[in-house]
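Shown here: the complex without one of its protein chains, the others still in place.
Read from first to last, the chains carry the letters A and B; within each, the first residue is number 1.
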Amino acid sequence: MKMLTRLITDELPFFLACPALLWQVVFLYIPFFVLAIYSICDYSAVTGTYFLTGSYYSDIIHSLCFKIILRSFFVAILIAAICFIIAYPVAYYLAVKSGRRYKTLLLFTLILPSWTNLIVQTYAWFFLLGKNGMISVLLQRIGLISPSFHLLNNYFSIIVGMVSCYLPFMILPIYAVLEKMDKQYLEASADLGADRFETFRRIVFPLSLPGVYAGLLLVFIPSFGEFAIPSLLGGSKYAFWGSVIVDKFLKSRDWRSGAALAFIGVMFPIMVMGLTYVLLRGKKIVQRYRQSHHDGLNGNGSAKEFWG
Amino acid sequence: MKSIRLERVSKSYDGELILDNLNLEIPTGQFFALLGPSGCGKTTILRLLAGLEHVDSGKIYLGDQDITNVPIHKRKINTVFQQYALFPHLSVFENVAYSLRIKRMSDDLIKAKVSELLKMVRLSGFESKMPRSLSGGQQQRVALARALISEPEVLLLDEPLAALDLKLKEEMLLELSQLQDKLKMTFVYVTHDQFEALTVSERMAIMNVQGDIEQLGTPKAIYEFPVSRFVANFVGNTNFIEGKLQISSGKYSVEVDGLGLFSVYTPVEKLWMIPGCRLYVSVRPEKIFISKSPKEGFSNHMAGKVIDIIYYGRSTQYRVKLRNGLYVLVFEQNEEHFPQENIDYDDEVHLYFQKENVVLLEH
Partner (left out) sequence: MVDNRQYFWRFLNPIVVAIAYLFLYMPIIVLVLFSFNDAAFSVSWVGFSLRWYKKLINSPEIISALETSLIVAIVTTFLSLLVGTFFVVASRWWRTSMLGNIFYTNILLPEIVLAIGILSIFNFFNIPLGYGSVIAGHTLLGLGFVVPIVKARFVELDPILTEASLDLGATYLQTFRKVVLPLLMPSIIASGLLVFTLSMDDFLISFFCSGPTVQTLSVYVYSMIKTGVDPMINAVSTCFLVISSILVLVLCSLKVVDHVISYE
């Protein structure tokens, strides 16, 4: 007993850090390993042994599943783009324009929806956009849409639901970066002759890119793997990557195929974010060695290139 | 080159009045220093000139043009900020070229001008470096080049050397001085460090804590002939001897309690100098001669005991307690390796000074 306590106090840091690391290993890394094995192993009833196969991967790539992955991918990009377009002005307003008192109020009201249950938020749109929902009824009364026009159970409702859910996650990181930006840069830029617009284009926006990247990370990847919103607001009409995985794991119990699908699918957002990161860094490297002859910064250009 | 002029400028900040009906004219083409303690409003003046703040009342003129309401980016006045404010995502080249890019100047012209400026601040070859890889002194020179490239009418410098160590500071002061000489541009240099101000300026203004300008003049005039106690004490050290003025047959003397009569001289007779009035005699420590043995040939004499000695390398500072309880500072240059007289703690010493080496200041 005494030796045990001695051991613990001597190696205290190790014991303190252990549980967390253990948790990661047991519940994250080993499962990945297990899933990887699932995806490349198959059991042959004939020989009664396991053998390695790439068939699950190739099946997915050559089947409908791949189209589904692409669909999730493009929808996620669309969501990220829409969120970005709305989020940046909002973040800018919060960080730069609003007075001190309004700022806390606005922040509070911004955080609140993001802390609300996803299902609740989704249901709210379900309620509004349904056939008898307020918005449908309102638009019908005005005459904008015909009674047979559905606002729900289609791409429109899915996109509305997802944007509504993820918007705060795009606003907050951009706000954080803009808020912390040294006002001296803005003063120096104005002092040197740049008006507000030029200062934004050359200084503010480029320096806010880390925040934009963080926002993208928080919006693009989760929306790629989103399952609940398309299921509730899309009437399960459209299959997304998330819903196929649910199907394979919970309904058809086709775990091996599901694991392969998971790995292929997860590659997409990871590659995109990695590419974005490299591109953001890369621009700086290129700038260093080329005396750039487009005006000062490529900030505006690079952002629009990525998300069309 | 144009002169810059503040006319009856007032500015409040958070309810506090910083500048009150200030009038200041900064002459053309000179290195002008604005010196004062922290919080006196000198940075406010600079920011008003740059356009970073708006005056509450009054006008600002650049030459004949009223620039009071001209926005920052339209003024032909550039600033070197205290923390340099180099754009971290731009290279040295792009930082310096910034104002020219705004003007949509051609690439070839920009390249030529940037090379010229970098050569001027001795940073040729640094074009592709990023600000974070530069030392403090290098960053400052980039900030300088950036502000000068568009050939402004006036260059404002907001305590630019505050973050540098002493040796580097001295080097940069010299470089700034030479630069201004070459460009013949109006430099307005704000600092709380009197050493910087004295060294580098051709003309300076001293501001007091209330935001008023106490004295305006050349460094020498301000140092040797301060017009008030504040100026005398703020720039350099001095000894104040309080006494009563006596004038007989054109000769001035001051009677001091416990010390007797001192013979003084003033180059300008001021209105307040009436016989019998109380005043201060300001004698700078370096103008006082200290000796253990009595000497001849001096107008004034004091005697006392050495209380404190501080060795400064070049000079030694003595703190002497006079017979009437007054403390006097004396600076003596360490001219000799082996001085004839060794002055030590508790020594009885004689202090001498000439009547021309004093300044009479109003009570």
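The rule is simple: a residue touches a chain if its C-beta (ideal position, glycine included) is under 8 Å from a C-beta of that chain, and two chains touch if they have at least 3 such contacts.
Note that the structure is a prediction, hence the values are computed from the model and not measured.
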Contacts of the hidden chain among displayed chains: A
Residue in contact with the excluded chain [from A:Cys41, A:Val137 or A:Met181]: A:Val137
Of A:Leu217, A:Ala239 or A:Val272, the one touching the omitted chain in the full complex: A:Leu217
Interface with the unshown chain - residue positions in subunit A: 12-14, 16-17, 19-21, 23-24, 26-28, 30-32, 34-35, 38, 86-87, 89-90, 92-94, 97, 104, 106-113, 115-128, 130, 132-134, 137, 163-164, 167-169, 171-173, 175-176, 180, 195-197, 214, 217-218, 221-222, 224-225, 227-228, 232, 242, 245-246, 249-250, 255, 258-259, 262, 266, 269
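Keep in mind that, in the parts below, only the chains that are shown with their structure count from here on.
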Intercentroid distance (Cα basis), subunit B paired with subunit A, Å: 57
Subunit B-touching residues of subunit A, taken from the complex the two chains share: 182, 184-185, 187-195, 198, 202-203, 206-207, 284, 287-289, 291-293, 295-297
Parts of subunit B lying in touch with subunit A, wherever the complex brings them together: 50-52, 71-74, 77-79, 81, 83, 85, 87-91, 93-94, 97-99, 101-104, 107, 111, 127-128, 130, 146-147, 150
